[in-house]
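With one protein chain held back, the other chains of the complex are shown just where they sit.
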Amino acid sequence: MLILGISLVLILIGLYAIITKRNMIKVAVGFALMEYAVNFLFAIIGFHKVPGMKIIPPILMEVKTTANVLSSYSDPVPQALVLTSIVIGLGVTAFMLSLALRIYNRIGSFDLDEIKRLKG
Amino acid sequence: MSGMTPIVKVIARTVAGFIFVYGCYIILYGHLSPGGGFAGGAIVAAGLILSRLAFGTSAAQERSTSISSSIFESSGGILFLLVAVLGLVIFAQGAGFFFKNLFPEFGKGGTLVSAGSIPLSNIAIGIKVGAAMLSIFVVLASTKYIFKE
Partner (left out) sequence: MEILNALINITDKGAGFLHSIPALLIAIPLGAAFLAPILFKLWKRLAEIITGLAVTACLVLAIYLVLFLGNTPIVYTFSGGNWEFIQNLLPLGIVFVVDKLAAFMLLVVSILVFFAYLFGLKYLERFTGLGKYYTLYLLMFTGMIGLVMTGDLFNMFVFMEIAAISSYALVAFGTEPEELEAGFKYMVMGEIASIMILLSIAFIYSSTSTLNLAHLSYAFTQMQTQMASTPGFRAGFYFVLILLMFSFSLKAALVPFHSWLPDAHPSAPAPISALLSGVFIKVLGVYAMVRILYNVYGFSWESSPEVFTALIVLGLASIIAGSLLALNQKDYKRLLAYSSISQVGYIILGFGIGNLFALIGALAHILAHALGKGLLFLTSGSVVYRTGERDLGKLGGGLGKYMPWTSLTYNLGALSVAGIPPFLGFFSKMFIILGAIDLARVWDSDPSKPGWTMIAVAIIAGLFAVVTLGYLLKITNQVFWGKSEEKRTLKESPFIMVFAMVSLVVLLLAGGVAFFFWLKPELLGPAADVLLKGTKYGELVLPGLFGAGG
């Protein structure tokens, strides 16, 4: 529950940065924050704590029975998914920063208010 | 960019090679230990970026780097796809599928030569990620502030 609260707060901080900040770099930082918060939540989901048992990373050292495998290892699926979404987040952040740089080259400002040319 | 102070240059010269080799290790052992193509490729790219930051580059070098890294990136992607498609194509008579293991009974479990076509995919991803990270860096770093009032 604590984890859920922390990551929701982080998501809201990121959303606040995206909505209120007018600087494009700060918007990109807000996105990175949101992305990491969701990844954090997602990765934590995999660790289901079974009482009296140690949490082991999901690497198969020796073959065990099915029941043993399912109860003692932490779930590998969220970790794989988070790795994928980190890659996606990298692409998004890189593209957003290069777009911001391109806009700066054309207009001379990172401020979203100063480049407002589209309307309607 | 004209490079940094001699201290940085000396340390970077010593460390960059180790970082590169460590990245290759992470890529090659991806099927046995945590890591793999993406993490290893990122470390390889970090080694390359470190030496570029320390020593600086000319505009011509930047241009050639961006061309070669885009070629490496594409060929990494093609290699990865080739491993997948070979799994579909080689096993004819309907037995093959996308990403089918090419060498099912090859090597010994737990050693470097094992796990079928997973190491091949890891190497392909490592090439692609390393080149992509480098080209992202080059593009962001070589964007000069050309704006004039």
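Here the chain labels run A and B in written order, and each chain numbers its own residues starting at 1.
Everything below uses one rule, namely that a contact is a pair of C-beta atoms (placed from the backbone, for glycine too) under 8 Å apart; a residue touches a chain by one contact, two chains touch by 3 or more.
These numbers come from a predicted model, not from an experiment.
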item	value
For subunit B, residues in touch with the removed chain	67, 70-71, 74-75, 77-78, 81, 84-86, 88-90, 92-94, 96-101, 116, 118
Subunit A, residues in touch with the chain not shown (by the definition above)	11, 15, 18, 24, 27, 31, 34-35, 38, 41-42, 45, 66, 75, 77-78, 81, 84-85, 88, 91-92, 95-96, 99-100, 102-103, 106-107, 112, 115-118, 120
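Assume only the chains that are shown with their structure count from here on.
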item	value
Approximate Å spacing (C-alpha centroids) for the pair subunit A, subunit B	23
Complex interface listing, subunit B residues touching subunit A	33-34, 38, 136, 139-140, 143-147, 149
Interface residues, subunit A side, partner subunit B - complex	57, 59, 83, 87, 94, 97-98, 101-102, 104-108
